[in-house]
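Removed: one protein chain of the complex. Kept in place: all other protein chains.
Letters A and B mark the chains as written, and numbering starts fresh at 1 in each.
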Amino acid sequence: MCTGRIDPQFVLKAFEKGADGVLILGCHPGDCHYREGNYNALRRFHLLKKMLDQFGIEDGRFRLDWVSASEAEKFVGVINDMVKKVKALGPLKPAPPLPLSKKKGRGDIQAEAHG
Amino acid sequence: MSGGDKQGIMKAGVGVYFCSCGTNISENIDIDELVRFTSTLDTVEYVKSHNLLCSEEGKNYLAEDIIKQKPDRVVIAACTPKEHEKTFRNVLQKAGLNPYLFQMVNLREQVAWATSDKSSATEKAKSYIRAAVARVALQEPLEEREIDCNTDVLVIGAGPAGMEAALLLAKAGRKVYLVEKNSFIGGRVARYEEVFPKMECASCMMEPKMDEVLHHENIELLTCSEVQEVLGFLGNFVVRVRKKAGYVDKNKCIGCGACYDQCPVTVKNEFDYNLSDRKAIHVPYTGALPNVPVIDCMSCLRFEGRSDVYKQALDQGLITKREYETFKAEDCRLCKEACLFDAINYEDKDEVIEREVGGIVVATGFELFDPSVLPQFGYGVYPEVYTSLEFERILSQTGPTCGKLLMKDGREPESVAIIHCVGSRDKDFKDYCSGVCCLYALKFARLVEKHAPSVKVYDFYADWCVPGKDNQAFLDSIKKWKNIKFIHTTLPMNVPVKKRNGKLSLACTDVSNGKHVVSADMVVLCPAMVPAKDTARLSELLLIARGKEGFFAEGHTKLAPVSTNMEGIFIAGCSQGPKDIQGSVAQAAAAAGEVLSALVPGRKLKLDVLTAEIDENACAECRICIGLCPYNAIVLDKEKNVAVVNTVLCKGCGTCVAACPSGSARSRHFTTEQIFAEIEGVLK
Partner (left out) sequence: MAKPKVAFYWCASCGGCEESIIDLAENILKVIEAVEFVIFPVAMDFKMKDVEALHDREIAVSFINGGIRTEEQEHMAKLLRKKSGIVVAYGACAHLGGTPGLANFFNRDMIFDYVYRKAPSVENPHNITPKPRTAVKQGDLTLPKFYDTVFTLDQVIDVDYYLPGCAPPPDLIMKAIEAILSGNLPPKGSVLAPDKSLCHTCKRKPTKPEKAIIKEIRRVHEVLLDPDRCFLDQGIICMGPATRDGCGERCINANMPCRGCFGSTSRVEDQGAKFLSALASVIDANDENEIRKITASIVDPAGVFYFYSLPASMLRRRRNIANE
């Protein structure tokens, strides 16, 4: 697995389920174990970030950074900084509760589950 | 999760095992509380804890307990999967449970060691357990697959590294295809006079090796050849090599040289870095092996390339129309007529040779940083400013001056200046140290001393880089020579070369603030070593990564120095980074060892299990994924109109899965549903 596997749905799923921040850490550009997965992550990140802004999800809640396995200090620094920023922003406002309390189920996934 | 959501999920009785890791985990996490909590999770059938699951006793306990309890799935909360996922997968396999119906939770590194407060560590552990229990319910049994492999090897580049790898592999009984772009083997080293620190004769050192390469029955040498296409993967590569026409039959030619004596065309000899001339039909330098001349069709009168030259000359008014007609009409056959063995064949054509191999060793060498971009040195402006490789040729008996230390006007110099670190150790150019320049600069001094003992040598250096068991003594011995003067400056890049009174003049301030103005007849620059021109092209072709300086990137700096990101492709010598001959040869031996270990005749290759797959009943052929695959593992099936993953090439990065807009691509063991379950589990 690679940052290239990160489906923007994962990020949204985390925010949907109550995460107050999402941090993606990947191999440095040019240093991807899978050659170029991190460039895909980078492209998706920029577009997703722009879109999340339209959803009222503030800048500090979503971040992409490059940390290699040997950069313990940077790893700690990035995590602490992220935690600090997210704490300052406070909890993300949830979407209103759904009138029908069930998992949203449009489409065949649920149909299969029922079958 | 509410109960309703679990309908449709396969039977998922989960057994959860906690490992205390001695006290590593239990000291910071309340395991009893975790056991209590975990038993309340819906799909969990039982929870157990153990002191040290990775011990022999622990593994036996785990296997026996799994056989007894018959869980559908297992979660083990212990250390990092990097350490023991494989261990526990093996235990599961032995206990008759598919090893992919298992999820590991890293309670040690990610919780016990990272979170100091015990109660918050325990809460954090709960969320990890919830995630793993939710995820494991969606995991699917996966089967390992095996394929046959080819054990032949392609070696690219026939310098010291490539030759060494080829020979070792050939001696081990492997068929080796050795591809070399030049018409000769031995790389740059075969053109040196002597090598440091023992001042051995380079050609004497290389010739026996070259001879072995030329005559080894397991080596097929392809000179004047370039790799054009590589398809496949470890154990199953198909390579296409373009072998350029040389117009001389190597089986008939005896290397007498009669042909080039007769050739009427003279051009600069690029193999002597344009310091000498050669004919259109030529051997690049005396003693080049194989000793078979080739015709350079860019300069030979018979070929298009040449007529272009004449056409240009005509257009520029350099020759008359009449002369042009004579030249153009020329059906020069002088070399063919001179050959007593009928070895010249004007009809020779380029050919594309296809070979199947299991492994590839890339040893394509280096070039020098081009010092003409540094105007302070006057390279390319003052004829007597040389690069180190040019100077190697001047000192070589097979070179333009037959080994005599002479300037371009034929005079012997009175003094030679050597400048270290040209374009190196400078963040604006190459910020690394090539590691060999100090030593070859010393070698130059020794050779100057030998050829012309009265010549003075000025050596502008910054720091001495002379590691290793013989090199310090080498430096010390040179320091004793009375005609050499070492000038220690912080920045050799700041030693400008100017022309003054017919001589070259170098001025600098040394580290002790002493001013030096040196007059020299010849200046030798020691530029940084940079990757050979073809490195970028080969990187694209072979899909192997390069580092920021452009050299091929090793798998791991310390522990995998000759591996690449592509299994079955190894790197050796200066294509991986600047190094000396010893280092190159050692890497070549390492690469050969890697190949021998990776590809064993008769042994099958295990394929990656965790690959991507595309549901052919769901794919609408939108083609988003195809260009994304870094391994070219996705192709269009033109009959079914769907994209298909070649699971042999796929490395399972999941880039295509994340991109697939219709959700038709899946990552085995990392499905979207599994990852969703994990995210929801953590956040509940």
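Some observations on this one:
As a working rule, contacts are C-beta pairs under 8 Å (C-beta built on N, C-alpha and C of every residue); 3 or more make two chains touch, one makes a residue touch a chain.
Quick caveat: nothing in here was measured; it's all calculated off a predicted structure.
Only one of B:484, B:524, B:542 or B:660 touches the chain withheld from this view, namely B:660.
Counting the whole complex, the residues of subunit A in touch with the unshown chain are 7-9, 11-13, 15-16, 29, 36, 39-40, 42-44, 46-48, 50-51, 54-58, 92-96, 98-100, 102, 104-112, 114-115. Listed for subunit B, the residues touching the missing chain in the whole complex are 618-624, 626-628, 636, 655, 658-664, 672, 676.
The working rule: only the chains that are shown with their structure count from here on.
Every residue of subunit A that touches subunit B in the complex is listed here, in rising order: 1-2, 4-10, 13-14, 17-19, 30-37, 40, 44, 102-103, 112-115.
Taken in their complex, subunit B has these residues touching subunit A: 2, 4-5, 7-9, 543, 545-548, 553, 565, 628, 630-631, 651-655, 657-659, 667, 670, 672, 675-676, 679-680, 683-684.
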